[in-house]
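Read through the structure below, which is laid out as structure tokens, and then see the notes.
One protein chain is absent from this view; the other protein chains keep their places.
== chain A ==
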Amino acid sequence: MATNYEGGGGGGGGGSGGAAPPKSIPSGDDAVWADAAPLIEAACNDLQEGELVHGENFSLFAAMSALEIMDPKMDPGIESSGYCSVDEAIENGIAPVPLSFDRTVDVKHTLDVMDHLLACEATWHNGHSLAQTVFSCIYILRIERTSPHPLLHSYCRVMRATCNAVVSAVSDARTHEEEDLFTMSYGLPLKDGGDDKCLSILNSVEETVSRQLRACKAQPSKKKVLEEFESLQTNPDLEEGYCRAVLCRLRFRKHFYHALTCMRKPQGRGLELARKHIAACLSELDNMFKSLDFLRSHSFYQESAVTSTTASGCRPIGFDVSLNSRLLSPTPPRAVKVLSWIDAVSYFEKLLHYLDTICSFSLDPALESVLHFIVKFQLSQPPLVARAHLQLLLVHDGKLYGRDSFSDVIARSLALPDVTKDKEFQTNEFVLQLGQLLINLIKILCANTAWQRRKLGKILQDWSVISIQLELALKREFGELLNSSVDESVCMKVSKHLLMWAQEQTYWIALRFLTLGFELQLYSPSEYCMVYWYMYVIFMKQVETMQIRIVTGSDSSRRKGKKKRDHHARDSGRDAMASSYCLLLQCYMCLSEGLAMMLAALRNESNAFQMLNIFNSEQERFIQHFELLQKAQVPEHISYHIFKESTAHACISDVVKHNYFREAQRIAASLKGSFSADPERLAELRLIEQVAEHNRIALNVINQVGAGDPTLRVPLEFTHHNHFVVAVVKRS
């Protein structure tokens, strides 16, 4: 039994009257057409409201999932309001071209369309679908219709080309798993072969309006202006204002498109030019904002300045949000609240500043600098479009900046002499694999932090596995050759260093995973102790590994007496930096240990810190938080029992004696000289000192009062550092 209706939903023969099937559909050898309508109708009458069909292959779950409430394609109950098609909307005059036969009104309406489009664009960037935002504009859906209107046409063409460029960028970056609503453009006329010409069209419109503005300012008599040149609109007193309003919007569009195009040039070749365009964008956004008063004062505005999606305060013509919900695949049923125009302008300002930061990056070939830059960039939660462009700059064509092979990057990071030029090193299978892992790591680090943390947890396994493989290979190849000739010793040393380097990166990833937990607020205060303890353990391993690598690295360079003096200086410079970084890690290690032990002591000695154990205990929570670390054995031999052993007997007086926070302060103070040229690192040292100081004081107060004092309250606050908490002592 089957039915077939020609055309889209709703048409075709075979209604409920039991008519014969259409003759145009032939029956085959094995198939006979039969009219199922009466059977279906009878079945429908048999089902009461709220009842379900269920069968062997149609479970309750399927029945529930089959229905999408409020989606008109799937929810027959939803009221179909609005037009059924774009054509119907156009026929009903929703998006006239020109927008008005009165040229002043036409310009006003065009400006409103431009403004609402900007608001839609910002709304799209902030997590909604194109279909419900930019493409709710009928002028964009049917761009050809706007050809007779150069101003609107050019704006729409560049707008569409920009959206296309941004969708491409985000798709290419592929960091958008949870954000995949962003790139969904199924069925939308997003691409158009002719969009390259759109800029030249916009330029000529800009030129025309620009001329008109110059004329306005030059002529003493405003009336004369209108007679001599093709004016924008009919009111001579308003000509200058409207010209300005139009120009800044056109220019913003142009420069924004150029900025994005320049940023996509490989190897950072277009970054300098991109910065110029970004600066122009910011300037035009400022002009747009300044046009608000003028536009509002010459319109019968309907909305307040704060909520309106246009500068004039009027609602724009030519938009219909519901059109696409009938035609395309998933548009979430919830109505989209378009950002206000003012918020949209703010969003673009913010975005442009992030893009500018990316364009200002020095393309430092050192891996540590790259990772540090990304981490710093991510602190203020940059938007998706910015993150995607960062990733595309960093990883292109399988190379860093599309320029340096990752084998080179690793060689440089190892800081061993001669390795950089070594062909064997470049093509070593482990080095190549590690290169792939680095590429993956950089991409993950550019993703939104929630998704990023989950991925970082997963890749720990990959890094752990490669370290194990490296270690096995090392034992296999060099196990018997430990005291052999110099050449083999070099190869062995490089392998050893590669192993240590891989382990250090693994610890770095593990620490990022743990510290992101603070930023994402994944830990409750009762869990801080175990997190800081785990951090302390990993910092310790990272420091150990790094120290061995630094020491054995510099040992051999000293042994090779034939080297030039430059090399020595460079090496010792690198060593000094590595040593400083190592000391910084030790600082963090002291802070972590201090916090872990202080919190453990509080739990042991104070009633205020007791945890209820209703359905499970601290052990289950430990297992869950550190499952991925345990699975990857990062580090090895760590378990809940070790944690318990280390902290079960912690007491405040012992913690005071150990002076962890003093030690952190001491190291931080000693590092100020090494980091004197680095204002960021200096700022970080200051924060560390403050955290250490506040905690040291709190600890002393608790020690004096006695942790068991029932009036003692110790709230924990992230007032100074986003990873290291500060204990505040209160008496109630």
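Just so it is clear, a contact is a pair of C-beta atoms (placed from the backbone, for glycine too) under 8 Å apart; a residue touches a chain by one contact, two chains touch by 3 or more; residues count from 1.
Simple rule for what comes next: contacts and distances are computed from a predicted model.
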Listed names "Large ribosomal subunit protein bL17m", "Superoxide dismutase", "LSM10 protein" or "N-alpha-acetyltransferase MAK3-like", with the criterion being the UniProt name of the chain not displayed: "N-alpha-acetyltransferase MAK3-like"
Among A:458, A:496, A:658 or A:721, the residue in touch with the chain that has been omitted: A:458
Residue among A:217, A:637, A:657 or A:730 touching the omitted chain: A:637
Of A:34, A:47 or A:67, the residue in touch with the unshown chain: A:67
Omitted-chain contact residue, chosen from A:463, A:501 or A:523: A:523
From A:621, A:681 or A:723, residue that would touch the chain that is not displayed: A:621
Touch list for chain A against the chain that is not drawn: 50, 52, 60-61, 63-64, 67, 69-70, 126-127, 178-179, 332-334, 448-451, 453-455, 457-458, 520-524, 527, 612-617, 619-621, 623-625, 627-628, 630-631, 637, 639-642, 645
